[in-house]
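A single protein chain has been omitted; all remaining protein chains appear in their positions.
Entry: subunit A
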Amino acid sequence: MAILEARNLNIAIPTGDGLVHAAQNVSFSVEAGELFGIAGESGSGKSVLAQAILGLLPTAEISGEIWFEGRDLLTLGPRDLQKLRGARIAMISQDPLSCLHPYYTIGSQISEAILTHKHIGKAAAKRETIEVLAKVGIAAPDERFSHYPHQFSGGMRQRVMIAMAVALNPALLIADEPTTALDVTVQAQIVELLDAMRRELGTAVMMITHDLGLLASVADHVMVMYAGNRMEIGRRSAVLAAPAHPYTAGLLASSPSNHAPGSPLTSIAGQPPSLLARPSGCAFAPRCAQVMPICSLERPPERAFADGSHSICWRESKAPAPMAPVVRQTSKQAASVATDDPIVTVRDLRFGYPSGGPFSKRAGVEILKGISLTLERGRTLGIVGESGCGKSTLARVIAGLVPASSGVIEIAGQDIAGLDAAQWHSLRKTVQLVFQDPFGSLNPRRRVGSIIGDPFRIHGVASGAERHKRVRDLMATVGLNPEHYNRFPSEFSGGQRQRIGIARALALNPSLIIYDEPVSALDVSIQAQVLNLIRALQKELGLSYLFISHDLAVVRHVSDEIAVMKEGRIVEMGDADQIYTTPQHPYTKSLLAASNPLPRLEGAS
């Protein structure tokens, strides 16, 4: 029995730029007690669906029907919706820190939800709160009741959010990217908890995520959204193993875990479209590998397949597995030239913040506790670890942005501790950094041409027309249109901005580039484009990479060697394949176990 059924849902949100068509003719139904997955990249309209169901889009123009427990939610008044929210339909979302009020204890925030819908006393509400906290695995719940959100770790906060959501035993729990902000080992625990809660309480879970691997492990049904359209819907086994729509197939193929390490990834070309315009044909047509002339002219029909899945596409058969570039290499060493000439040598590196002075109770914190590693010229060392393990600090120390507390760092045979200002200046040309956040790391008020040209200017390498030409060459190298020389960063998408960051890093022909989570802010299809670029540049220019990421699949894909970091130490280091196939350290094993590999696509070689 379906507890939630959306029929021909259209959602348009008025903005300063015009109407954003966030959902177009979307229909789906969620069965009682099932886990229904909605997958899509950012801007696909998946989160808007959740807010529409909860009636949290007061300004939006919504048409269609949303049936829940015998009533059409779109016809309900604000009071009726308010009674449903929290009691019958609950929601948890991405960032558990910002979702909890910082000034109230977690106990009072959960009790508040209970007291809103149940006519019981405060003491009874407190008892129920403590019960549900225990149920979601919060230790010492009666003590934790009066703690504030900042006193919990990310995973614990998400448990608190789940406790709040299930406290009233709702029929439907909407989980909007419930694990995205969490570490991979914590992610697994949260998904497990959600799964346990729905089995125990019979709550249907509508899980919205960009992570197909996550859905592959838990979802019953999967709906794939693109630009506000429902591209495909069906049983998980049907949609993810034998996708009908070229977009789904493309998404699956973009994931590094569907490729031999080191081989080029199958990326989806282009960028997601703007939702301001409603294309006359298929929204995916401009990026589709199997596009036909009719695709961009007329809206595609809905097709039903024998395995129960539906897709909207002009193709009559299921999408062929787009596996053309998969060429398994026997050894990656063929791709990168190994030499016995280390570009980076780090010996017993330590870094910490001192205590707050003799009068302060603040103790010193040691972040890096004796790191030793070697990176050979022309090779890639991947550093993987969860948040707080010190991997970004390591990058900053090696790049010389912060001085080490003790230990030796040699770059190209030169100990960086004893360098004077002039030597530092020239070392800067050798070592470059690419940062995680392509939005925050580019000055929004400067033109892209001058951002990329900065290294030339600072080091007095080229000026005037010469600099202009070299910047344009760099833009072409990283796949940007040199015509866009005078644009501002805001006019570029996330993937393009990361290309800008890479172009800037390449300007002075460095030997070493340190990538700090270069693709974690990007959508899967865009991530594949950037990873391909990073690989191609290494081959072409003979660069050495230090590649830092929390994502094991990504690190494995680009790295020759992998170092696994935990609490400021390298717990395991070795050949990438070896770490992946025969991990030795228990922490590496738990990391591997926690990551969600995608199902192998049928027809993948």
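As a convention for this text, contacts are C-beta pairs under 8 Å (C-beta built on N, C-alpha and C of every residue); 3 or more make two chains touch, one makes a residue touch a chain; residues count from 1.
As a working rule, contacts and distances are computed from a predicted model.
**Student:** Just to verify: the chain that's not displayed, which of "Glycoside hydrolase", "Mechanosensitive ion channel protein MscS", "ABC transporter permease" or "ATP synthase subunit b" does UniProt list as its protein name?
**Tutor:** Hidden chain identified via UniProt as "ABC transporter permease".
**Student:** Among A:73, A:99, A:268 or A:283, which one touches the chain that has been omitted from the display?
**Tutor:** Reading the full complex, the residue touching the unseen chain is A:99.
**Student:** Tell me which of A:119, A:150 or A:445 is the one touching the absent chain.
**Tutor:** The missing chain is touched by A:150.
**Student:** Of the listed residues A:5, A:31, A:65 or A:112, which contacts the missing chain in the full complex?
**Tutor:** Of these options, the touching residue for the absent chain is A:112.
**Student:** Which of A:90, A:431, A:519 or A:591 sits in contact with the chain that's absent?
**Tutor:** Here the residue in touch with the unshown chain is A:90.
**Student:** Taking the full complex into account, what residues of subunit A touch the chain not shown?
**Tutor:** Against the left-out chain, subunit A lists 51, 54, 56, 78, 82-87, 90-91, 93, 95, 98-105, 112-113, 116-117, 148, 150-151, 161, 164, 359.
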